[in-house]
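Missing here: one protein chain of the complex. Every other protein chain is in place.
Chain lettering (A, B, C, D and E) follows the sequence in which the chains are written, and residue indices restart at 1 in each chain.
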């Protein structure tokens, strides 16, 4: 992905949606890292922190939902290929008024796993929103984006500093 | 939801996750509106606009994915109740370097549909990301939030101006 | 449905797909009957018949797949409402070179169950095709249609003789 | 599949259903093409045609539903193997009183993709039925069948002219 | 269920599977409690106990999987009705060489929720097995059963002492 395209790859010359044929691509080891953030209040972060006691499941619920979301990606994103996911980690970091989310997804397959990593972040963020919405209905899920990807024909891509 | 809680409702006194019992709530008509935005480039917005010709499926794919996402919400968000969704609209508006997403979800059931509306926005945004990522791998899905909800015991809630 | 519409109900004035709002409709008892047929060879029908011995699972597999298909309908058909299905029967009748399929679906909800009955027939037919394709790869799934529906505001509808 | 079997492969000697063991087969490139047709009225075809304006989502909805149906095939058809689908196209052609559906599915895996192509056609056809049923409740989904398959140990198969 | 039947309700007079018609039953408040146990080693229970520190997700993962399993019940059990689940709790208790599992499921619908409670126990138990299998591949999931149910036409049922 060092060279980007100038056409939408998921629609054909007439604009019709399709699942792009990747039969000719070779399975290779690939990784994608995506991030996002739930912006909320200091009160909510305090509740999540206190929940960090034995049996405190709030962060675990979001983490597990995000990991399971990876496996649902081809069911949710219409033109995504089903992928043999080989590993997922999902980190949640409590900050003053925010929860930062980072998902890392690995595969050995014919396409990249950016969508899987982005879906993990989105589902973990939605799950946090669900758990805190009785306290802070105005929470915002923000800045869901790919930070870096490795592997595949086009090699590594790192998010440019000005985006 | 005019009065918010000061506890996480989805974990019990020991912090264990649970699906909150809503047996005693009455089914009432409820609506939620959520919004979000995909920040990309003028080039991508131009491609999406040109796609707005006969058979141009890019925006339709995102719209349909978002509507279908509503129905997958209880499968994705661990502690969400299954809901009898009675109507969904999903609007996509092309702006200079952005696509604005608005989802409106209606139900007649025992719980609100904020999570369904937020999930619709997130899945539509992820689907747009999937379709434009070959052109703009640095696109960002931003500002996913509830704008307004109506119905239920607590009545209407509108996003405060300072959030 | 005694009076039919002259517009596509699932797209709005601008052609955008939506899940039609049925909040104002009352839950009522409704039934739909759909039929279809798998056209194959006398040899295959013979194999299916012989399979009708103790533990012969071929017809049972199709019957169960059809019943389960009813429950997957809103996941498959993008603009279908999720429905509280209250009963399903699925009949398979062996004829000379065909298997006739009839599905009857019942609900007490706000929308009809034609799509659920049609999906049951289609999934049962596809499952039969899967099981017989090693013997007859040219089998055809034909004539999937609604035969009759009852209940709801518009009352009963029976398939006209000339269709 | 130039040579067909004389036994139902999906049931064992006692008639019990099983998922056939394909461990010893090699992953090879495979393609299947399936077709079907929705028989309706000239009025409906006219509405679908007019819908072919910017933002007209009716055909797109069916196309996307069909493509997503490919990925749900092993969930719907009990004895189908899960498959690494590598490409899908789904064509819809408006004719005088019909919509013709053609699905092409590609994989590099141990089994063929006829069931995936047939499922794409069936789900696209059911979705069309859903969208037109308010105007034409008597529409029929017809002639769902495999037209051709390539790849795998048995090589190419083309539908015989007399079926 | 104080009076039990003497026929299998899920097959008709000819033995064919069906989803029993419950259209005539009234939605009422219902509860079911199911239990089960994972028999393992003292070493594993020690590891799970130590995991009971901040961020220790092992028990949370099983608890959440069980709660999510409730919502998947009609997808897994072919003849189960889809149900409006209104509440779920899932308790895990560490004993000397065992983990005891108790699931409580509530609904206001036309059928009972025994299958949902049993599925919650089974999925939580399978998830525990998955997490401990590298240490104890010989763990056993045992004694999955309904302990008590309330509500519905037949009233309460409590497990007899001799079963």
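Operating definition for what follows: a contact is a pair of C-beta atoms (placed from the backbone, for glycine too) under 8 Å apart; a residue touches a chain by one contact, two chains touch by 3 or more.
Keep in mind that what you see is a predicted model, and the values were worked out from it rather than measured.
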Contact set of the excluded chain (shown chains only): A, C, D, E
Listed residues E:22, E:65 or E:85, member touching the removed chain: E:65
Hidden partner interface residues of subunit C, rising order: 52-57, 59-61, 63-65, 68
On subunit A, residues whose C-beta touches the chain left out of the figure: 29, 60, 63-64, 67-68, 70-72, 82-91, 106-108
Residues belonging to subunit E that touch the chain removed from view: 1, 4-11, 14-17, 36, 43, 47-48, 51, 53-58, 60-61, 64-65, 68-69, 72, 75-80, 114-115, 118-119, 122-123, 125-127, 129-146, 149, 157, 159-160, 163
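Just so we're on the same page, only the chains that are shown with their structure count from here on.
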Inter-chain centre distance, subunit A versus subunit B - centres from mean C-alpha coordinates, in Å: 16
Euclidean distance of C-alpha centroids - subunit B vs subunit E, Å: 31
Multi-partner residues of subunit C (each touching 2 or more other chains): 16-17, 60, 64, 68, 72, 75, 78-79, 82, 84
